[in-house]
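A single protein chain has been removed from this complex, and every other one stays in its place.
Labels run A and B following the written order; every chain starts at residue 1.
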Amino acid sequence: MAPLTIRQATKSFGALKVLHGVDVNIEDGEFVVLVGPSGCGKSTLLRLIAGLEDMTSGDILIDGRVVTGLHPKDRDIAMVFQSYALYPHMTVAENMGFSLRMQNVPPEERARKVNAAAEILDLTPLLERYPKQLSGGQRQRVAMGRAIVRDPKVFLFDEPLSNLDAKLRVQMRAEIRQLHKQLKTTIVYVTHDQIEAMTMADKIVVMRGGHIEQIGTPLDLYDRPANTFVAGFIGSPSMNILPGEIDPGGLSFSSAKGTRIVLTQPLEYGVGQRVFLGLRPEDFELSQDGFEAVVRLVEPTGAELHVTLAAGDEILTAVFHGRPDIEEGATIRVAVATRKLHLFDRETTLRLGARPAAHGEPDGSERQS
Amino acid sequence: MVRWQRSLWLFFLPSFGLLALVLLWPLAYAVYLSFFDYYLGAPERTFVGLGNYAGLLGEARLWNSIGTTLIIALGSVGLEFLVGMGLALALYRLGTGARVFSTLLFLPHVVTPVVATLFLKWMLAANWGLVDATLLTFDIEPPDWLGSPFWAKVSVILADAWIFTPLVMMVLYAALQGLDTAQIEAAKIDGASDWRIFRHIIVPALIPAIIFTISVRLMDVFRFFDVIYVLTGGGPGTATETITMYTYQLGFRMLEVGKASALGVITLIVVAALLFTINRTLTRIYRRGDQ
Partner (left out) sequence: MSNHALTLGGRRNGYGLFLALCLVTFVNLVPLLWAVLTSLKHPADAFTIPPTIVFEPTLDYHRKVWFENDFFRFLTNSLIVSLSTVAISVPIGSFAAYALSRIPRRSAGPILSVLFTIRMFPHMLLAIPFFVMGTFLNMIDSYPLLILALVAINQPFTVWLMHGFFLDIPRDLDEAAAIDGCNAWQAFRIVILPLARPGMTVAALFSLLLSYNEFLFALVLTGAKTKTLPVAIASFGGEDVSAWSLSAAGAIGIMLPIVVIMVILQRHLVRGLTAGAVKG
């Protein structure tokens, strides 16, 4: 358990700059998720922390100690790889105890620690098996066990769940979260799946193109995305983002494609400006005060109804709970509460204005460029 | 390279250090020797600069050996390629049972070349060899396989082919097995004949393997020693004396190590030039084929 500081991390592979002076502060015991599309640099950043890649410039500090330039084994970290990287010719017990063996820990103590970790992860019956005899989920747990035995200052996870099937993934997410509560170690977790990020993280770092787009708690990112990228990235189905203008008077929005969306309450900022309007699918309500839209497609999931709407030339996705009576081809009236709207500047894509925070919460999200 | 792996460079040391010591040093020494007129065993050696080279390049015997080398090279590689390709296709087409045949056909390649050559020698020996004995039984006058300048060359070519065709066959067979059958089947449905399929689909796909085989075989011919030494010793006279055999004669029979080294260096240059040219030409054909 230790705080982790990343200062101005820059990485170039030859002429290609992959990370542009990234800063991240991680508290002791925090579960931080690095998330973003392919190529955003999240895995590279993780590998820099681990010491598997050299930093072009910048520093990494673990527990106040500068580890930049240190061999991975001297950084007091442990890593769970996407492919698990279990040693095929060793048993589960040997795999898990390997780091202790390298430290010349006597066999009895080694066995003790391995058994303890095996208990936590439910691996005790498998200790004498070989990796090829295990299922994907079991291998994943052995990889975690190997990391736990090390008792490191920081745990690093590199997309550990992407090789598992959907059901197992949900189960493992909960198990990892549970493990974190138990061990209270600092965790840095990389994934491209924003649902994993949202459900597991204490803090999320959204990355794109080697830059950080936003750092904040899951709800921060959901309620107050700092720009259109984060807005569209977090939340599933994605937020509807429409380019257009707030009409003078602040009572309606005219999209670039000519659709006019009437607002339930007048807007106090952004009036007359060119903006991106953000509407979360789950914020749609059926309302006679709203705007008209034609139902193109209805997809029931059992608990929800995913509806594709056409308002003029704009295609919108809406999610309704329960089973409202909506038929394909019908025309309905929907609205989104004004306080749930997201406005972004057309040129900079940055979030606009002091939208009053819900329930008096402080506006705590950080935005970095 | 990544810092934590920097010590990997040390891993190269034993192997490449040894290579430098055991290959580069003798090579340098050979080049050094090539500038001397040196009879091994004599107390002194005289520096002659490029004298050895000039002398060799003016010798008929040298050019004769180059000619012989070329004849044998083209003959054996050509033969190996044709037969090898044919066998590879046959194995490919056969499917089941190919494993047994390929093992048996590969045998002559695995046997010690010296031993394999002896086997052939007993086949081709005058009068009493199997071939002669069989022909004589039918009252056919056999050619002097090892004693006539022309037939000796033929015998060497046949011997080389016997030993190395299996290699060509195996490489081409492996390449065939990597072929995309979907393409072939599509062509068949379109009504293409076997020959067309061969020429337009199979051959282009095999070009890397073909380039590899031809390059390696051509290079090998220049290093070829065992077979000729045992089969004909370079004879009759100098009829089958390749560059390598002549170098052997110079260095180890006549003990003119200076001159032999010079010839060795010449051989190296020729091989390098040949390798370069082959690679360039064949790669160009390959590229043009792509278009």
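What to note about this one:
Just so we're on the same page, a contact is a pair of C-beta atoms (placed from the backbone, for glycine too) under 8 Å apart; a residue touches a chain by one contact, two chains touch by 3 or more.
Because the structure is predicted, anything quoted here is derived from the model rather than measured.
Within the whole complex, the absent chain has one touching residue among B:Asn52, B:Ser65, B:Thr240 or B:Ser261, and that is B:Ser261. Interface note: of B:Asn52, B:Ser155 or B:Thr213, the residue touching the hidden chain in the full complex is B:Thr213. Taking the complete complex into account, A:Ala78 is the one of A:Val24, A:Ile62, A:Ala78 or A:Val295 that touches the chain left out. Although one chain is not displayed, chain B still touches it through residues 1, 4-5, 7-12, 14-16, 18-19, 22-23, 26-27, 29-30, 33, 40, 87, 90-97, 101-108, 110-116, 118-123, 125, 127-128, 130, 133-134, 136-137, 162, 167, 170-171, 174-175, 178, 181, 184-185, 188, 194, 207-209, 211-213, 216, 219, 222-223, 225-226, 229-230, 244, 247-248, 251-252, 257, 260-261, 264-265, 267-268, 271-272, 275.
Panel shows chain A; residues 50-52, 71-73, 77-79, 81, 83, 85-89, 98-99, 102-103, 146, 150 of it touch the chain omitted from the view.
Following the convention adopted for this analysis, only the chains that are shown with their structure count from here on.
Chain B contributes residues 2-4 to its touches with chain A in the complex. The part of chain A that touches chain B in the complex is made up of residues 51-54, 69, 71-72.
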